[in-house]
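Here the complex is missing a single protein chain, while all its other protein chains stay put.
Chain naming follows the written order as A and B, and within any one chain the residues start at number 1.
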Amino acid sequence: MTDEIRFEHISMEFPGVLANDDISLSIRNGEVFALVGENGAGKSTLMNILYGINTPTAGNLYVRGEKVTDFSPKAAIDRGIGMVHQHFMLVPSFTVAQNIVLGREPKNAGVLFDNKKAEKLTRELVKEYGLEVDPSAEVRDISVGLQQRVEILKTLYRGADILILDEPTAVLTPQETDELFEVIRRIVREKEMTVIIITHKLYEVMAISDRVGVMRQGKLVGVENTCDVDEKKLASMMVGRPVLFDHLEKTGTPGDVAIEVDDLYVADNRGLPAVRGVSLSVRKGEVLGIAAIEGNGQSELLEAITGMRKINRGHVTVCGTDATGKTPGEIRALGLSHVPEDRLSTGVDKVASVSDNLLVGKQKEKRFNLFGFHQRRSTVDRYAEELYEKFDIRGAGIHTEVGSMSGGNMQKVVVAREFSFDTPVLVISQPTRGVDIGAMEFFHTRIIEQRNAGAAILLSSADLDEVFRLSDRIITLYEGKITGEFKADEITKEEIGLYMTGTGEGAKA
Amino acid sequence: MKKRFDYGYLIALVISLSVALLIGAGIIAITGRSPLRAYGALIDGVFSSWRHIGDTLEYAMVLCLCGLACDVGSRAGIFNVGGEGQLLLGALVASRIGTLMDGVTPWLAIPCAILGAVAVGGFYAFIPGILKVKLKVNEVITTIMMNSIAVFLCVYFAKGPWKNSVNAEGIIVPEAYRFTTLIRSSNLSTAIIISAVLTFLVWYILQKTTKGYEMRLTGDNPRFARFAGIKADRLVIAAMVVSGMMCGLVGMFRVYGAERIFKTTAVSNEYYFEGLMVAMIAQYQPLPTIIISLIFAILKIGAMGMQSVGVPIQIYWILQTVVIFCMAGEKGIRAAIRKAREKRAAERDVLARREGGTANE
Partner (left out) sequence: MNEFTWTNFAKIASSTLSQMLGTATPVALAALGGLMTEHAGIMNIGMDGMILMGAFVAAAVSYYLASAALGILAAMVFGIVIGLFFALFTVKLRSDEFIIGCALNTFAMGITAYLSRSLFGSDGIRGAAYLHNIHIPLIKDIPFLDNVISGHSLFVYLTWVLVILMWLFVYRTPTGFWIRASGESPETLRTAGKDPEKMKWVASILCGVFCGLAGAHLSLGKLNGTFVEGMSDSRGYIAFACVIFGAAHPGKVYLAALMFGFFSALGLQLQGIISSDLTEAIPYVITIIMMVYVVVSGQRRREHLAKQQLKKLELK
């Protein structure tokens, strides 16, 4: 086998984010190569470079030995590269056939678009690759699984022999996933295509790939033959961090139940079930950690508890009061604070100042209001200054725009605000994503401080070491269901990896 | 947030104004007039008599209030394009109330007229507001449609059932109810005092109060506002309604302060759109809104003076829009420059990091 694609010292920097950091990687002709890593590890960025959407800031790319100089999707298509994006690139109001031929339409008499021919070509492709789909159906009317087929057919129509699949199974049902893998195997076997599949579902890596590359925080941390590794090894490569911390002192005993979740069902953005019958409870003075690989319902679960997402079935109780169906504001009033998963979209107002962002939620308090109306700016600023010091936020002061700060400092703003409410319940999601090691230690200390002071903490993190370090109890989620519950000191990371990947004792094989 | 004075913005404004005056000079010269004499007449047209200064202030007041009304909506993330309709309907209803209450003491009639104008303006803004929040119907398009409907309604009532003037169209407001004129025979009335108070109030609420703060958060990031427990939907509708109420009030001022008679195109000839453009190039900041309103008002009243040397008054629209095109384009040019700079910085960064890395090894 020869090198089909070679990345040489590729780096990609977006304003303020180093998405790819000096990556060198070869992908061989005719193999299925899996690229794994948590969200934000830089997988998609790397593949967008291959597909010509991103031009790398530094480094070289070779396709079949030829150096790539023109980065554009058009040039990539001409080189025989096809990509199925995570968010489908389809025009909803066009038919299946029209989407497939977009950009290279068959023509009638040299001018008019030949719809019949487009449908005929589509039917031929359908037959050749066994990807059943109705050519004349409008794309917005067909299911997600079928839409993905259209995406694959589109790349095949363009004559691709290198196929990139970005998180192809994220939106598929298990059955659809099996069908997809069957197709991948067939095109690799019969058409000698090279397939690169981006994913964070490890059992899929084992099921489909020949080799696997693991990315973490913009770096490529390892490339292995799939037959030489197992899921546990991959999981530790993906989520582990090399630095060991000091022991955190946990004191006190758990008190009353503060969060109670009973048989909860929640749907994801597409209306598909994401949380399926989850029940849990968190006591005051303990940390309950959720260990799960991304996309197994943990995000939706936390959003449902905090009121950001609609609950389809089941109940949530916060501090003894039913919180089901309440707005985020009402649930906060029951005594809950929330560090959200995605700070940029949910956790801050990017164009407002640090001071304004720290105040949110307290703006109606008496001390910040004159006659319940006039905002006492100097009091607000003094208060912000206080938090700024206390949480060791580093930047150009409380009047800087939050959007211009580094990820770690922005997260400090969020954590400072949420922790300052001193509520009995804290829901924390990805507290240290994209944060440097020093800041991470700081956040961990703070979280344990809150715990020791008697807060009930529900924590979700993609970083398994973090979950272990902070939690008293750990539950594992797999495909929206709880697959296990453990005391943190009675289980090892290796064992929990099994439950996270749905292969643990008692879970489905 | 605290913003230091943006000199780049001021420079852009001065350059835009200069470009507009230059292009205007070119057009004046091509059509065979002397640009110098024309611009001299412009200055004379505004500052040679108190009456014209009064008219200038009145026009600036209208633009400024319309601009601020637009600000109020935009601050909470809803774009009120329907001010024209709200303004006209406000004026219409206020005029009708005036004629109906003829004979009643002004102390009762004027507040009633104000109330009517504000109510109808607010209601007319409420419809697109609720459609946006509840059904996510694009408020820009609905308000554009509603503007046209309002114009037809106004013409209908002023020509038909509510007409009380000898002309084809017009609802005359009883003399007793008219605002006192501050400068004789000018449009400037005591309405400007209310306007000044209102301007201050809007500035105060948007910049200095907790409500203004919540509106800003909602406009910047509605998801974050909801996350933080702010009742974002209600706030958006409220902002839209207040915006409409302000427009209704402007309409009332136009009739009771300046025109004295309701005639659709005289009350507002797309003045709201001018105010909206002012607000947009003022980047929704109150102080620049006042300054640009004054500049445009000077250009408009000055353009009337320019007629004396044979330059058609429409030069005003040309000058005004060239300023707007320049300011709108300037934003794009600045963004392009910033992007290029960021890209270069990223390249430098990566290279430096790499060199640093090899040096360490």
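Rule of thumb we're sticking to: a residue touches a chain if its C-beta (ideal position, glycine included) is under 8 Å from a C-beta of that chain, and two chains touch if they have at least 3 such contacts.
Note that the coordinates shown come from a computational prediction; the quantities given were computed from them, not determined experimentally.
A.B. asks: Report, in label order, the displayed chains that the undisplayed chain touches.
C.D. replies: Hidden chain, whole complex, touched shown chains: A, B.
A.B. asks: Identify the residue among B:I43, B:V137 or B:V197 that touches the chain left out of the display.
C.D. replies: Only one of B:I43, B:V137 or B:V197 touches the chain omitted from view, namely B:V137.
A.B. asks: Hey, which of B:L10, B:I43, B:L108 or B:I149 is the one touching the hidden chain?
C.D. replies: Considering all chains, including the one not shown, the answer is B:I149.
A.B. asks: Using the touch definition from the top, which of A:E105, A:D210, A:E224 or A:E260 touches the missing chain?
C.D. replies: A:E105
A.B. asks: Over the whole complex, note the residues of subunit B touching the chain we left out.
C.D. replies: 27, 31-33, 79, 81, 131, 135-138, 140-142, 144-149, 151-153, 155-156, 159-160, 270, 273-274, 276-277, 280-281, 311-312, 314-318, 320-322, 324-325, 328-329, 331-333, 335-336
A.B. asks: Residues on subunit A that touch the omitted chain in the whole complex?
C.D. replies: Subunit A touches the chain not shown through residues 51, 53, 72-74, 77, 83, 85, 89-94, 98-99, 102-105, 107, 111-113, 115, 140-141, 143-144, 173-175, 267, 270-273.
In this section, only the chains that are shown with their structure count from here on.
A.B. asks: For subunit A versus subunit B, what separation do you get between their C-alpha means, in angstrom?
C.D. replies: Taking the average C-alpha coordinate of subunit A and of subunit B, the gap between them is 44 Å.
A.B. asks: Applying the document's contact rule, which stretches of subunit B touch subunit A when the two form their complex?
C.D. replies: Interface residues on subunit B, with respect to subunit A: 1-2, 208-214, 216-217, 220-221, 223-224, 226-231, 342, 346-347, 349-351, 353-354, 357.
A.B. asks: Which residues of subunit A touch subunit B in their complex?
C.D. replies: Those in contact with subunit B are residues 9, 11, 13-15, 18, 22, 57-58, 306, 308, 327-330, 332-333, 338, 340, 345-353, 355-356, 359-361, 363-364, 368-369, 372-375, 377, 399, 401.
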